[in-house]
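Below is one structure, written out as structure tokens; comments come after it.
Missing here is one protein chain; the remaining ones are kept as they sit in the complex.
Chains: A and B, in written order; residue numbering restarts at 1 for each.
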Amino acid sequence: MHEYLIQGGTVIDPTGERRADVLVRDGIVAAVGEGLEPPDANVIDATGCIVAPGFVDLHTHLREPGKEEAETIETGSRAAAKGGFTCVVAMPNTDPTQDCVSVVEFVRNQGLAAGLCDVRPSGSITVGRTGTQLTPFAELAAAGVRIFTDDGSGVQDPLLMRRAFEYALDLDIVLAQHCEVARLTEGAVMHEGHCCSEFGLPGWPSIAEELMVYRDIELVRLTGAPLHILHLSTAGSVELVRRAKADGLPVTAEATPHHISLTDELLAGYSALYKVNPPLRTMSDVEAVRAGLADGTIDAIATDHAPHAPDTKERPLDQAPPGMLGLETALGVSLASLDMPIADVVAALSWNPAKIAGVDDTHGRPIAEGEPANLTVFDPNETWEVVPADLASKSKNTPYVGVQLQGRTRHTFLRGQPTVLDGAPQR
Amino acid sequence: MKHFRSIAEAGPDAVRRLLDLADHMAEVNRRPNPKVPALRGKTVCNVFFEDSTRTRLSFETAAKRLSADTMNFSVSSSSLNKGESLRDTIETIAAMGVDAFVIRHRSTGTPWQIAQWTNASIVNAGDGWHAHPTQALLDCATIRTAFGRSDGFDGLRVAIVGDVKHSRVARSDIEAFSMLGADVTLVAPKTLLPPFTDRMPVAVTTDLDAVLSEVDVLYLLRMQTERMTEALVPDLREYTARFGLTPARVPRLADHALVMHPGPMNRGVEIAVDPAEIPGSVITQQVTNGIAVRMAVLFDLLGSGSLPEATS
Partner (left out) sequence: MSHPKQVLGPDDVRRAVTRMAHEIIERNQGSVGVALIGLQRGGVWLADALGEAIDRIGHTVPVGSVDCSLYRDDIGLRPVSPGSVSDISFDVDGATIVLVDDVLYTGRTVKAALDAVTDYGRPTAVQLAVLVDRGHRELPIRPDFVGKNLPTSSDEQVVATADGVTISSGER
């Protein structure tokens, strides 16, 4: 196996920040220190770069099985590696749904075959994500599933959700909720606010998210089971989570790069590229979400990477599916949008989500001798623009074309092997 | 002007120019032979993804009076039922040689999407809840003619009554009336208003009787009966009692006040009297003016160019 010397960078990990070279050998970090000079190592230039534990995405739609025309586990993994990710949690809204061991194992094995990042399948909370019958939590947990969610929709039935929390208690799993009271968002295309009133588009009110955030926080208070809130998007939700954490409840939350960078005004041109669920909100929501990340109310930046084939995004707005790409732009959008120390942004992309996903035995680790070499090297100052043809993702539904992003992945290592070198995927 | 998709996008200069042009077209329409050669050799395609016989006929008549060739495509006769995408449909028709698409679609925003796939001009004949700008123009033309107000609508008081929330007519009328200087009041319960109205150039009330005697124009919107099932109003009887033009309300209108409606009317709901018995009803003039303003729009889009004006 090759040796790699990552030379001249600044290491940022859970223990702090320091100038150091990193030697990678046999899948692990073999040495960390200044002025390392191993004779046989391939030297990887990290001048001006940050060397960090690989990023972990709590929220990736890989579309396989079912919608391979939009993304496959291989193309999605490649996009993840290009974005600096070494682990992604695959959302369960596939076809068939990730609601049984066979589908979950298929996803994991496809990830292993691609070999570009760790693919950790989530499981759905209810069979077929229909909101009526719980999936076999214990059996799935035994197969390695840690996060359970019906993402794409929220679990509407409060009784069923209470039972899910109660049943989850002894299984070391996390229920992750897509918070949306469906009855309040029927036909909704964009955030309910001044813009939707003017644009003549059906609105998705903030309260539809906040009611479910509130309900589930109270169910956590009642049952004691942990809750992770997916793609939190409103100022009200941030405040609810802030209070829940102050009360010591086991609640975590994520926010997407687009909810810290884009607003509902962008729907003015009626492009479905800006249609996401939950929808792009107002500037005051964006600022509240940014503040939530800054003060730790929101634990993680998660992409909600949602590839869609071009013809589906060309449908009329009310018929186009919601979602945008995220893996390759997450870092660039985050650093461009957040006024936070780089180490805090890295925490939100790496070790914080690693803990929530239960992968903190191998990802988001300190960069120290003997640790697994799941690493990313990025230039925090490089400004760049997305070129759709260069995207590794099979789909091109990103709204960031023509937008200046800041911070770009240079190299990514998965278990000591480079998956990306100088921005180029290695397989 | 390349497209005519919303009043706001067109802007005040274009709205005034189109209204002036509509006067010319109205004169053409009064002639024994109401046809001019202006758009010979141009092809206008009416693409209607939602039923609207009257709007389609109005556009078709307008195009023909300007000597344009017309094609009609409606969803019932289309291949959309066979799964063809909107883009493929538009690109296929465009390949036959089309200078302007007149688009009606139940989804908001489609005229903007379609403009990306063709070089033809796009006329919005109604998209979702969003805009129906030729309706707003014909409403302006009707008010302008009735009051002789080609200078604009400064000081004119207009009440728009009913289901503003789901109404592309209301959104375009609000933009156009206020652009020309009118004071617009929306009369509707909160359930029938857009979620936020405080940044719109309107006043809002639920009390029709409080504004009835003060308005110069009473604009009644169509109340779609399916709204009942969405719990937006309790029932039609209560709607008519609060927001309908009832026989008791007619005499309380000012003598000069106009009564307008975009059609088709729900008799007994928003208008609970025979329109023929309303002195200020200009509902049929609206339909007549529709042809003239649509001629103006088509001529402006297809008959203008970038060379300097001729001197002789």
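Everything that follows uses one rule, which is that a residue touches a chain if its C-beta (ideal position, glycine included) is under 8 Å from a C-beta of that chain, and two chains touch if they have at least 3 such contacts.
Worth saying up front: this structure is predicted, and the values here are computed from it rather than measured.
Shown chains touched by the missing chain in the whole complex: B. Of B:Arg31, B:Arg54 or B:His256, it is B:Arg31 that touches the chain left out of the display. As for the chain not pictured, it touches subunit B at residues 17, 20-21, 23-24, 26-28, 31, 33, 35-39, 66, 299-300, 302-312.
What we mean here is this: only the chains that are shown with their structure count from here on.
Each chain gets a centre from the mean of its Cα atoms; for subunit A and subunit B, those two points are 45 Å apart.
Residues 85-87, 105, 107-110, 112-113, 127-131, 168, 171, 194-200 of subunit B are the ones touching subunit A in the complex. Listed in rising order, the residues of subunit A touching subunit B in the complex are 189, 192-194, 196-203, 205, 269-272, 311, 314-319.
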